[in-house]
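Handing you a structure now.
Note that one protein chain of the assembly has been removed; the remaining protein chains are unaltered in position.
Letters A and B name the chains as they come in the text, with residue numbers starting at 1 for each one.
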Amino acid sequence: MDLSWMGWTPFTATFFVVIASLIVSMLVWEKLVPGGAPRDGILGFETTRGDRLFVSLLGSAFIHIGWLFFIGDMLWWALILSFFYALAVFRWV
Amino acid sequence: MQRKTNQKAWFLVLPVFLLVGFSAIIPLMTVVNYSVQDSFGSGEFYWVGTEWFIEILNSERFHSALGRQLLFTSIILAIEIPLGILIALSMPKKGWGASICLVLMALPLLIPWNVVGTIWQIFAREDIGLLGHTLAAMGVEYNYTQSAFDAWVTVIVMDVWHWTSLVVLLCYAGLCSIPEAFYQAAKIDGATRWAVFRYIQFPKMNRVLLIAVLLRFMDSFMIYTEPFVVTGGGPGNATTFLSIDLVKMAIGQFDVGPAAAFSLIYFLIVLLVSWVFYTVMTARDGEAG
Partner (left out) sequence: MLSKIRITPTLYIIFLMVPLYWLLTMALKTNAEILGEFTLWPTNPTLANFKTILTDPSWYNGYINSTIYVALNTVISLTVALPAAYAFSRYRFVGDKHLFFWLLSNRMAPPAVFVLPFFQLYSSIGLFDTHIAVALAHCLFNVPLAVWILEGFMSGVPKEIDETAQIDGYSFGAFFVRIFMPLIGSGIGVAAFFCFMFSWVELLIARTLTSVHAKPIAAVMTRTVSASGLDWGVLAAAGVLTIVPGAIVIWFVRNHIAKGFALGRV
């Protein structure tokens, strides 16, 4: 089947591979330590590991968009910022 | 209800996962791919990085479309939710009156969206429409193809006409689940009409109201067909909402890259809002059961 219309690039392919491996690693984690470690975080509702991953990813997307809007260039810094944001989410949310 | 843990349940969900995944994941991946490239059609792509995102985020066009969209959604929520509650409260609870009300009220919801547009386009025209003609006869200056304000009024009234019934039906379903004994108890206690609403009816409607707000927010945020048929996004760009602008960009001008970046930003906003609603909703469910 011809997939050229999808316009793959090495960068976007890497992006999706990373997302997919994050989901897979979540499954592995769940297998090792079942239950998803639910707890009430600072957002005031119960979250599991999967919820925290989702909050991290969605938040990171907005961090990147905000970076592009306010600063525009050097997106690596946004990536690093997102990483620390994700750590914070996994620690406190 | 307490549910058993059973990983084999995945097999029951698998067909849905594959079917929706086919229609959702492949297109979404494609949109992401397009958003970082420039295309001159026929499968030729050039890497541009984040250029389109910066362009869209800083473009006057996107800002004003987003602004119009937020204004539109706020206005129709502010009208439809209270109006829907009011109508649901005064609807007959049972008997043939209730049946007739339900069928007639649900009718606008089943009309194809472009026909809704056509109905209002005809209805509001000054030369052949009842509304436009009546307003003209009363000396009101009204022309939705010329005046931005009139176009807005037309689009909002049309949306109220089209969708308020959804809120009514949801609230009605909530009200119907209140046992008659509650009202009798309130009557014996000499509760006022307001107290009955505040302490008996409103708590029961809470849940369905959340669904109503969620659905109305989402659907108004992606509105395309109805205003497109009536005003075509005009006059000028006065009623060009996000979806109208996006389709114009993607299909009309075939600016694939910017349209893809636009789509992703649009989608992320919707995703954030629906996640907040969904979390609030499931948190409530957890407390209730």
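Definition applied: a residue touches a chain if its C-beta (ideal position, glycine included) is under 8 Å from a C-beta of that chain, and two chains touch if they have at least 3 such contacts.
Everything numeric here is computed off the predicted structure, so don't read it as measured data.
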| item | value |
| --- | --- |
| For the chain not depicted, the shown chains it touches | A, B |
| Residue in contact with the excluded chain [from B:Ile56, B:Leu166, B:Ile200 or B:Ala238] | B:Leu166 |
| Option touching the unshown chain, where B:Ala78, B:Ile128, B:Ala195 or B:Val280 are the choices | B:Ile128 |
| Touching residues on chain B - with respect to the absent chain | 1, 3-10, 12-13, 15-17, 19-20, 22-24, 26-28, 30-31, 34, 86-87, 90-92, 97, 99, 101-115, 118-120, 122-123, 127-131, 133, 161, 164-166, 168-170, 172-174, 176-177, 207-208, 211, 218, 221-222, 224-225, 229, 242-243, 246-247, 250-251, 256, 259-260, 263, 266-267, 270-271, 274-275, 278, 282 |
| Chain A residues that touch the omitted chain in the full complex | 1-3, 5-6, 27, 30, 48, 50-51, 54 |
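Simple rule for what comes next: only the chains that are shown with their structure count from here on.
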| item | value |
| --- | --- |
| Distance from chain B to chain A - Cα centre to Cα centre, in angstrom | 28 |
| Sites on chain B touched by chain A in the complex | 26, 29-30, 32-34, 36-37, 39, 43, 45, 47, 50, 53-54, 57-58, 265, 268, 271-272, 275, 279, 283, 286 |
| Chain A to chain B touching residues, read off their complex | 4-9, 11-12, 15-16, 45-46, 54, 58, 61-62, 65, 68-69, 72, 75 |
